[in-house]
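Below is one structure, written out as structure tokens; comments come after it.
Some chains omitted; the rest stay in position.
For clarity, chains are labelled A and B in written order, and residue numbers in each chain start from 1.
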Amino acid sequence: MLSNLPELDVPRDEYTQGKGVPKKRRHLTIPDHSELEVVRHFKGLGRANFSIDDTMYPLGSCTMKYNPKISEEVAGNSVFKNTHPYSEAGEELHARIVHGLQDFLVSLTGLPGVSLTPAAGAQGELSGVLIIREYQRQRGSSRQVMLIPDSAHGTNPASVAMAGLVPKTIKTGPEGRLRLADVLEVLDESVAGIMVTNPNTLGIFEHELPAIAEAVHEIGGLVYGDGANFNAIAGIIRPGDLGVDIMHINLHKTFGTPHGGGGPGAGPLCVTRELAPFLPGPVAVSQTVSHKSTVTELGNDSNDGREGSRQSFRFVMPERSVGRVRTFYGNFGITLRAYVYILVHGLNGIRRNSIQAVLNANYLRKRLQPTLSPAFGDECMHEFVCPNPLVTQGVHTIDIAKRMLDYGIHAPTVYFPLIVKEALMIEPTESESLAQLDALGEVLEKIVKEGLENAETLKRAPHNLPLGRLDELLANKKPVYRHRLGG
Amino acid sequence: MDFIGVNHDDKNRQLKFLGLDSEDALFSSVPEQLRVSPAADDNGVTELQLRRFFSGLQKTPDGSIEQARRFIGAGAYNHFIPACVDALASDSSFTTAYTPYQPEASQGTLQALFEYQTFMGELLMMDVVNASHYDGGTALAEAVRMAFAVRPGDDHREFAIIGRLHPEIVEVLNTYCSHLEIRFCEFSQEDTFSTEEVVKWLQGLEYLFAGLVVSPDFYGSVIDYEDVGHEIHRKGGLFLVHTDPLSCVMFEPPGSQGADIVSAEGQPFGIPLSYGGPYLGILACKEGLVRKLPGRLCGETVDDRGQRGFVLTLSTREQHIRRERATSNICTNQGLMALRALLYMAWMGKSGLHRIAELCYYRANYLARKLAALPGVELVNPGAFFREFCIRLPRGCSAKNVTARLTAQGFEAGVALSRFDSGNTRELLIAVTEVNTRESMDALVEACTEVLGKKEG
């Protein structure tokens, strides 16, 4: 598309006084294409994807809820797209939006300190563990141990290791819950803190968390809440009330930001007042200035330019910050979409989402019970986990998953959590209609029936997609990471 | 500008096939006098010019400084993004899909990631590029951790840094490595230095586990670093390079200069400024290091009918399998940003990338020369630089005040470096890209002349 680019309008002069100019590159093999060729290629790739906008995508723990179009519209605004992070003129507007989301997260978590800089949940976790380490260090303690339930996401132990602390596993109790007794058994002065996901990855609410938190606090430890499943309780339960000191939130899961192909996301960190000075930065702060108001207020449809005081916004580094975890101000584009999402829902709308997510999961859970018996208990929060009912037929969970694709529904999360053998982890989200929940139920019933009658149908799935089952072993054994482009 | 599908060579093939010696012959049945001659001066305008025209027609486009007069860079650059890239990147088939856990249902995402790995690998001349990282800063931090993980011995804790790192990247690096007891040794940056000096300095380091060259560095300086890499290798260390993908179009890329691990910020490739994020962390390595590479990787394979397809691969390195023994805790990537970079490279092709790189390079040289000619102004990095350079204003001038006065005249003139170091009051970092026209550069020089002429208090 060279014809669409500016011509070089200055001399080919190199203004170097000292060292010489580095060697110029001779070959670059990236091919030239017409715009239409580019469009067709990528439109074709798009057609080769399942997506929420196409079909149900009940990936447990990943929370594939609907991403509203209005969020994309706002984020597409040229002012938001084109402002440089060091633009002085842009700081007020952008800090105002970041501050707005910080405030909402305070309301929802009950934790008064928030930083939006972490670029993803895992980075929020790392930041949180760094805070725990720093907090202990400043107390003069060199505690190293972080307690982590065996149902936790792999990021928990990985983040702990990355921060130089030592993860220690606690077994989940027989009801799929963490038990105070089990925690007390390992709780000693070496423990820097505990990481708990609530509801946990089995979709079960951790009743005993308040008591566990009390015990951990008592020995001088901190409680980290993994917010991966916050979408089950947002607007209903504030993690701060449960004794959580630090928590990250995956914005895409709870607040419907697009997460195409695995990212970008954003992993804001919320902490108690005591820990706020440790937050990674910068964070947005407000101060009151007197001014003639020209800024519109949301929900107030008049705009009368009255005199008065107003809030002014800017970014600062928290005083004892564990540091920067990312350049600039985090994933602002994601912050903006999440802010829009909360604005249009209101806190009540977020609450309604949580309730419906839980209702949908329980409905589907009960509807499927004769076919797929859940691993634990009688009820769930926003998701539930079932062991593969066809193991005796020699059918693996992956076979069920692949067969679902044939029926035009994406598979649930499989083989996680690790404590349930051959797990299927189903999360319908609040976005799906009753008809769609029933459709998923029927597909699973049909597949289990097929598995009982003729296991081969499942083992050879998918049958109806452009590609059959892909050989992942080969990809690992003889890895090919890229094409070799011709000269 | 055109949207013709047949390229120059193929057009000649067509004419030959038809036995025609020129395209005029196609119209030979039309009497000559009825054919008009081409209007030689109207070859159309670029998308950039078109956008500028239409925003000018609307009297108050967005009440702010026009794009051509924005010279702020410092790690995030104001580049042209084709309408086509925006249109395709917003396809909800990509944006509302998830991590491709079921590859048969996610070939679109997977093939795009594979093509990103291919094009970016080609650009950097590296064997393996991962399927993206949060940003350039965290990519570098992970590169250092990766190098540390394979260090030859427990006492090897020295890490050499040649070239100026972005101050915020230094902070990220400190955060990521805070408990690793790495000793960061910076080559003291002079106005000019030779590779020999660097090699000599390196020889003085006893416990090196890796060395990093930053090129272009924070001030835009670029160097040849093959010899530096040799010396680092000689000392048993890994050779890391932090670079910029566009500069690799113009200069010999890290892979051909011996780099083992490469990190970069991919924002210049089709990713909107968006107040600092989401951006694209690029992380690449030699094939032998792939088991230590963090982040997702897409690989090629076949299906049960022998058809070619793509899957996520080597996931045994990752946290969801290896948990605390993973190479990193990274899970979410920047898939949509990798897609944008791919779309950008595909749309540009080598010809377009080369044009963009040339515009940035020669225009920056043009502006630097003009500004350095102003009384009392000096260039801080007078060696070769790419897209960006740093000037020191005359004594008594504060870069912060000067930029504020230039803002009032409709320029974002650059980043006053007092932002990062309050002692650097006179330094101004200026970036020039294909959006900054010659006219806008001339206007900036004129405005600077005027502003600097009036001495400040």
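Points to keep in mind about this one:
Here is the rule we go by: a contact is a pair of C-beta atoms (placed from the backbone, for glycine too) under 8 Å apart; a residue touches a chain by one contact, two chains touch by 3 or more.
Not measured: the values here are computed from a predicted model.
When all chains in the structure file are tallied, the complex works out to A x2, B x2.
We adopt the following convention: only the chains that are shown with their structure count from here on.
Subunit A and subunit B have Cα centroids lying 27 Å from one another.
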